[in-house]
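Note that this complex is displayed minus one protein chain, with the remaining chains in position.
Moving on, here comes subunit A:
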Amino acid sequence: MEILMAFVIGILFMTATYLMLSKSLLRIIVGTGLLSHGAHLLILTMGGLKRGAAPILGGNAENYTDPLPQALILTAIVISFGVTAFFLVLAYRTYQELGTDNVEEMRGTEKDD
């Protein structure tokens, strides 16, 4: 199972890198979204994919799952959700103001402002 997850994460990272190297701002944002998905899956996989009961005291089960990676993912998802939302708004405002979503045209030096 971990091997399969490793491939999934690898494909996510690969796609994210490809998208982030493109010139369109929207593709870049989708790329960052995929990158953070890959990172979140990585946390889950690195914690070990165990099957077991909920980690509650007195459950008397044989195995317990590790609650920590899940807590970490939850936090990380919320954060990346917020950042992505901000990024989209910023991209839209930038498009309105600069009239382009091509990052090649955002290459500027201080002099031309």
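Following the convention adopted for this analysis, a contact is a pair of C-beta atoms (placed from the backbone, for glycine too) under 8 Å apart; a residue touches a chain by one contact, two chains touch by 3 or more; residues count from 1.
Definition applied: contacts and distances are computed from a predicted model.
Taking the options "ABC transporter permease", "Cytochrome c oxidase subunit 3", "3-phenylpropionate/cinnamic acid dioxygenase subunit beta" or "Multicomponent Na+:H+ antiporter subunit D" in turn, only "Multicomponent Na+:H+ antiporter subunit D" matches the UniProt protein name of the chain that is not displayed. Although one chain is not drawn, its touching partners on subunit A can still be listed: residues 20, 25, 28, 32, 35-36, 38-40, 42-43, 45-48, 68-69, 72, 75-76, 79-80, 82-83, 86-87, 90-91, 93-94, 97-98, 103, 106, 108, 110, 113.
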